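Take a look at subunit A:
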Amino acid sequence: MIIDVISAFFILLGALFFLAGTLGLLRFPDVYTRLHALTKSDNVGLGLIIIGLMLQVDSWLVAAKLLFIWFLVLLAGAGVAHLIASTAQKRGLKPWKK
Partner candidate 1 sequence: MNTLYLAVALFLLLTLIAGMWRILHGPTPADRMLAAQLFGTTAVACLLLLSQALEQPALRDIALVFALLAAVTAIAFVKRAWLKKSDES
Partner candidate 2 sequence: MEEISILLLFDVLVGLTLVWLAWQTLSSLDLFRAIVLFIAFGLLMALAWVRLNAPDVALAEATIGAGLTGALFLSALAQLSASTKRKDEENKIENS
């Protein structure tokens, strides 16, 4: 029972991060800030949901697979974020200034 509450907490928190990421993507003014918002929901949101789900699955193998998915998304997300940001800078996109 207590596990259900904890995992529900993590999943809802993860959903909140996805909401924040989407809002950031829609509202932020330039590529760099949007990238920042996006990686938060990629890494933390999905991570929290996966933690919540890992508490519920009954086999270690499935939990390991979930962790692996998170690891892949973290790796790809970080690499791609770096690539997009550095390429944007090379192409001369100016960061937003107030």
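To be clear about the criterion, contacts are C-beta pairs under 8 Å (C-beta built on N, C-alpha and C of every residue); 3 or more make two chains touch, one makes a residue touch a chain; residues count from 1.
The candidate set was assembled so that all candidates are chains of the complex that A comes from, given by their letters.
Because the structure is predicted, anything quoted here is derived from the model rather than measured.
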Of the listed candidates 1 or 2, the one touching subunit A in this complex: 1
Touching residues (chain side subunit A, partner candidate 1) in the complex: 4, 7-8, 11-12, 14-15, 18-19, 21-22, 25-26, 31, 34-35, 38, 41-42, 45-46, 49-50, 53, 56-57, 62, 65-66, 68-69, 72-73, 76-77, 79-80, 83-84, 87-88, 91-93
